[in-house]
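Step one of this worksheet: look at the structure below.
With one protein chain withheld, the remaining protein chains of the complex are depicted in position.
Should a chain be cited, it is by its letter among A, B and C, assigned in written order, with residues numbered from 1 in that chain.
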Amino acid sequence: MISERAQITLNRQVGIDIWQMRLQTPQIAKAARAGQFVMLQCGTGLDPFLKRPLGIHEIAADFGVITCVYRVVGRGTGLLSKLPVGSQITVLGPCGRPWPQLNAAKAVIIGGGMGIAPLLPLAEDLSARGNTEIYLGANSSDELFALVDFAKCGNLRVATLDGSAGVKGFVTELLPTDLSATEIFACGPLPMMKAVAELAARQNINCWLSLEEHMGCGIGTCMGCVRPIKENDKIVYKRVCREGPVFNATEVVFDD
Amino acid sequence: MISERAQITLNRQVGIDIWQMRLQTPQIAKAARAGQFVMLQCGTGLDPFLKRPLGIHEIAADFGVITCVYRVVGRGTGLLSKLPVGSQITVLGPCGRPWPQLNAAKAVIIGGGMGIAPLLPLAEDLSARGNTEIYLGANSSDELFALVDFAKCGNLRVATLDGSAGVKGFVTELLPTDLSATEIFACGPLPMMKAVAELAARQNINCWLSLEEHMGCGIGTCMGCVRPIKENDKIVYKRVCREGPVFNATEVVFDD
Amino acid sequence: MTELAVNLAGLTLKNPVMTASGTFGFGREYAEFYDLSLLGAVVVKGTTLEKKQGNPPPRIAESIGGMLNSVGLQNPGADEVIANELPFLQQFATIKIVNIAGGTVEQYRAVAEKITASGLADALEVNISCPNVKAGGLAFGTDPLAAAEVTRAVRAVTPLPIILKLSPNVTDIAPIAKACEAEGADGISLINTIAGMVIDLDNRRPFFANKVAGMSGPAVKPVALRFVWQAARAVKIPVIGLGGIMTGRDALEFMLAGATAVQIGSANFYDPASAPRIVREMEQWLEEHRVKDVKELIGALEE
Partner (left out) sequence: MTELAVNLAGLTLKNPVMTASGTFGFGREYAEFYDLSLLGAVVVKGTTLEKKQGNPPPRIAESIGGMLNSVGLQNPGADEVIANELPFLQQFATIKIVNIAGGTVEQYRAVAEKITASGLADALEVNISCPNVKAGGLAFGTDPLAAAEVTRAVRAVTPLPIILKLSPNVTDIAPIAKACEAEGADGISLINTIAGMVIDLDNRRPFFANKVAGMSGPAVKPVALRFVWQAARAVKIPVIGLGGIMTGRDALEFMLAGATAVQIGSANFYDPASAPRIVREMEQWLEEHRVKDVKELIGALEE
């Protein structure tokens, strides 16, 4: 885990309310693995005080660079989008556990909304290993990004709620009745992940989900980011930033 | 008085710990007069919360531009110096009363340290009217700025404490025993202004001083920026941001 | 059309946004930025019986996300305020509230009487966060008995609505709020500033001559919300919420917590046009969320 002062070398709008930021973070770029996230300072002074967790969208270790794609939803991301190139911010990472990729001979990747962002490094890792099906969904085509990059990594299908790109509907409606996959990796809104988890359970496929929770430290000390997780028939609070963000779908409690 | 969102178009170091910032503030540039100041937001979020008062160093109304020259002394100015070109900050101004210039047929301008900054627009105004003697002092040549600009406006003499530029010593030591001026305008450290005030009193010259105090609002409502000021034999607290920053030397109380 | 008007102790405010005492002078300076008639009410600088010179400078310090002040109630005294300041405000179609303060109960009574007699105020806000000379410098507002005594004294001399302004420097706000209510307060407002200290490290001395000063600004918002929520549950009279309000969303949060109206304080320093901006932002949020009447939100927190 590294805390690094990073220069912003790109910060541009790539969709409605969606921005991409490139950061010069040599050490974090070197250590980062697919599925991990960073904690980003969103301003120059002590406001915003807490860093924002953002999935790592691209890792270019050789260039000492990572990128994040973020939606402007509140104050922090709003201020982040206004930082000009050349600004310096502190970045903490890589945080959390990466996607486990042991048996991913035939993998299915399912991303919804901003959940698409942290799936790209996984898709790239898996593309070398075998057959990857990639399903991405969003409200509309303006909120889809990195499609060209994903398409290079496997078989890509897209859904949008308004039908402006791909099939009209939820991303889960794209999925074939029989996935015949060894592993599912999903990130997106909770209802989407719930549907994916149920499907995986029915078809007995190992399924991994990436969760979100409000965070204090991002490294496991504040006990702030817990989610209820099943462990030996009991439900315990586990830290999204340390034991997560990736959990096995069978552990995740959806209705707390 | 105007509150304006301004783009930073220049922010460069011009001396040891001294920076110059150019701001795109069309409305303030139009309204500003020599001796007034602006309140500058020093960051992107709500920290720093209070704006910093800085004298207006250049007014280019036609280009919608003002510049300030500031010394990095604490958190606010430190953060200000790190804002890259392209950043947007809020600027409030023009604040305070300008230098009165009614009888300035033969004017003497005395600036010490950062007190030099707000004297340039005055020197420019006066240069059109007559004979202006300009005396500037600083600790060392690294802390002197805008000398070429001042030299265009009148007879310029310089002193530095370490002798690295001009005469070695305090700026007040440059002053001739008989100033034979109609008006003195001074801005700088309190001891310098005290010496100037005493000299003006001895020679019976009308003398104006620009004061500093910690500010809340910059516009006269918080009663935060008061200095003790003589008024009809009594001492009352007057607002530097409203009744000042320029006061007549005979009103100023030096030992509170 | 979204209804923004609220009723406050018999007064109708065109919207719930008021200015906070001491952050708005007597309105003159902000009138350079906008028409004060846009506001629900204006609360002017704390006014005392006699002219007050205030504390020596420095009076203002910054803290992270906020500020501290030690102005010490500098004001020209009730007579001057009546003669030279309040007349200016009469041109604006807004409720005028005079904030009053004193060091003794007798002073509160006397200044309330003068302001009432002037006919220039629609209501009085009684700041009981001032040091109580008799109680060894502790604020009237930190003790239910002292708060009751001031309320009773002011109540006795004015028919105007009186709003008691409470201090957050207490263990439990409920008994103090209740004491004011029991003595006839028409409303309470809170929070006043939180007692804080700034130290000038390099000179090894307190930054303020008074040592302890008052903290305000967005940093205090969560504390203010908590006090407003607790006070609103304790009394039936209307509560005016303030402390760190910077946006329309902030203002609406205070209303959910139980406030009938809100005051804008330090935000005026951050952005001189804060108060009318906050009115607009409130209206916009209400429209977006299809709330027809802002009064629906008062105390509407689902718990």
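Convention: contacts are C-beta pairs under 8 Å (C-beta built on N, C-alpha and C of every residue); 3 or more make two chains touch, one makes a residue touch a chain.
Being a predicted model, the structure only gives us computed values, none of them experimental.
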item: Chains still shown that are in contact with the chain withheld from the display; value: A, B, C
item: Residue among C:Ala5, C:Ala31 or C:Ala195 that touches the chain left out of view; value: C:Ala195
item: Candidates C:Ile82, C:Val150 or C:Val170 - the one touching the absent chain; value: C:Val170
item: Contact set of chain A toward the excluded chain (per top definition); value: 1, 3, 46-51, 76, 90, 92, 213-228, 236-237, 242, 256
item: Touching residues on chain B - with respect to the absent chain; value: 45-47
item: Sites on chain C contacted by the missing partner chain, in the whole complex; value: 63-66, 68, 142, 169-171, 194-199, 201-206, 211-213, 215, 217-223, 225-226, 229, 244, 246, 249, 252-253, 256-257, 285, 289, 297, 300-303
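Note that only the chains that are shown with their structure count from here on.
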item: Pairwise touch network: line, ring, star, complete, or other; value: complete
item: Chain with minimal offset from the mean of all protein Cα atoms; value: C
item: Longest centre-to-centre distance from chain C, chain (CA-based); value: A
item: Gap in Å, rounded to a whole number, between the CA centres of chain C and chain B; value: 36
item: Mean-CA-position distance for chain C and chain A (Å); value: 46
item: Sequence positions of chain B contacting 2 or more other chains; value: 46-48
item: For chain C, residues that touch 2 or more chains besides their own; value: 64-65
